[in-house]
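All protein chains of the complex are present and in place, except for one that has been dropped.
So that you can tell them apart, the chains are marked A and B in the order they are listed, and the count of residues begins at 1 in each.
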Amino acid sequence: MNRKKLATVWLDGCSGCHMSILDMDERLLEIAGQCELVYSPLVDQKTFPADVDITLVEGAVSSDADAEKIRRIRARTRMLVSLGDCAVTGNVPAMRNSFGTEKVLRRAYGDAAGALLQVLGQGVPQLLPQVRPVHEVVFVDVHVPGCPPSAETIYSVLRELLAGRKPDVTSGTRFGA
Amino acid sequence: MNPAAEVKTLVIDEMDVSARADQTILEAARDAGAWIPTLCHLDGVGDIGACRMCLVEVKGSNRLLPACVTRVEEGMAVTTHSERLVKYRRMILELLFAERNHVCAVCVANGACELQTLAQLHGLDHVQFPYRFPALPVDGSHERFSMDHNRCVLCTRCVRVCGEVEGAHTWDLMGRGVHSRVITDLSQPWGTSETCTSCGKCVQVCPTGALFEKNKVGTKLPKSRDFLMHLSVMRGGDR
Partner (left out) sequence: MTLEELERIAAGTKNARAAGGHEVNVCLAAGCLSQHSDALKEALEKEARKASASCRVRGTGCMGLCSAGPLVSVEPGGVLYRNVKPEDAPAIVRSAGGEPLRRLQCSRDQAFFQRQVHIVTENSGKLDPEKIEEYIAADGYKGMIRALTEMTPAAVVQEISRSGLRGRGGAGYPTGLKWGTVAKTDSAVKYVVCNADEGDPGAFMDRSVLESDPQRVLEGMIIAGYAVGASRGYLYVRAEYPLALKRLETAIGEARQLGLLGINICGTAFSFDIEVRIGGGAYVCGEETALIASIEGKRGTPRPRPPYPAQSGIWGMPTLINNVETFASVPAIVRRGAEWYAALGTPKSKGTKVFALSGKVKNNGLIEVPMGMTLREIIFEIGGGVPEGRKFKAVQTGGPSGGCIPEQFLDRPVDYESLRELGSIMGSGGMVVMDDTSCMVNVARFFMEFCMAESCGKCIPCRAGTAQMHEMLTRICDGRATHKDLEMLISLCDMVGATSLCGLGQAAPNPVLSTLRYFQDEYLEHIEAKRCRAGVCECGAAAEVRA
């Protein structure tokens, strides 16, 4: 049997969703037996490969680099999964939206924020005026809310997807779960 | 005839049901064990039919009717869950999530929020409408309570319980449309209110984390609502 290609990606989030993936513990071995992890912050692969079957996205779209990355990933992925509240709703990263990027930077970096704002355009990803959930930027096939979704939820979602079925997500998780 | 003594028979979701003539469809449905989702409704305060979650189909009516304020009628045939109704209810919830900044993960009511629960019950896994991300204030001026407008759904339970039960009428509304907001006194900081009795009824009835007790942040059970039923019974109400 051809093993499915799995990728995970980390946009603007806290990596908690990835921690929750790892929380699957021994079930990781079962998942690993059914798929090949081709791209992830957890493996040393620099470019996103073509023809990926399932990609789990953690995090919201915050910067121009995030937007570019997710568009490229969408083009190379059959089943795109928004994993966790940041990807699904914008969640905590999007809390800056009601204040504005500059105000948030000033609060965080004080007077240095002015210099930082200039630097941010050069070689460092430029923050978008607003943080948006992934599905407002590209089409998303499956949404898994939760902050983070439990290991149990992630396991059941992956099991269903690897078996070629659409998972029932909300019986096990919700916004903020 | 006294409407409380008059009995009507009707059909709710193909179930034969009897109800007093002064009962609403919502009351009759609950008595019969049929669930109709609600948000602005609260047992113990007056109904306003505003959230539209309890809309039901009634045979022979070309409009959907709010179950909380529609009286039962003889021979009525009510459908509480059609494909169309469920779709509209989901959309209402999506509109609420997109309207203000509901960040469940950092909310005091996470796990005890009626909006969050309704979303889960309706299988809401994401919000299709663009989030509006309005800039809204938080009023932490009261000694014991806080008001976070980011989490308010404008159900006006606080306004009603304060006016109808406590009798203080500290809460009211200002503004129009998406700019509507609940206010204390004439939009003065809550902590400076001269009408507020600090009874906390508003906080307990708030369905979300908009109104919360400062010392309950991080606890599992931020709200307790039972008092309203007791008050209602003690005051001679029938609920």
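The criterion applied here is as follows: contacts are C-beta pairs under 8 Å (C-beta built on N, C-alpha and C of every residue); 3 or more make two chains touch, one makes a residue touch a chain.
Note that this is a predicted model, so its numbers are computed, not measured.
The undisplayed chain touches these shown chains across the complete complex, B. Listed residues B:154, B:196 or B:228: the one in touch with the omitted chain is B:154. Here one chain is not drawn; of B:3, B:123, B:175 or B:189, the residue touching it is B:175. The omitted chain makes contact with just one of the residues B:11, B:64 or B:136: B:64. Of the candidate positions B:30, B:52, B:81 or B:225, contact with the unshown chain belongs to B:52. If you put the missing chain back, the residues of chain B touching it would be 48-52, 55, 63-64, 66, 69-70, 84, 87-88, 91-92, 95-96, 98-99, 128-130, 132, 153-154, 172-173, 175-180.
Going forward, only the chains that are shown with their structure count from here on.
In terms of their C-alpha centroids, the spacing between chain A and chain B amounts to 34 Å. Remark: chain B residues 97, 101-107, 110-111, 116-117, 119-120, 123-128, 130-131, 133-136, 150 touch chain A in the complex. Contact residues of chain A toward chain B in the complex are 82, 85, 88-92, 94-95, 97-99, 130, 132-133, 135-136, 140, 143-145, 147, 169-170, 174-177.
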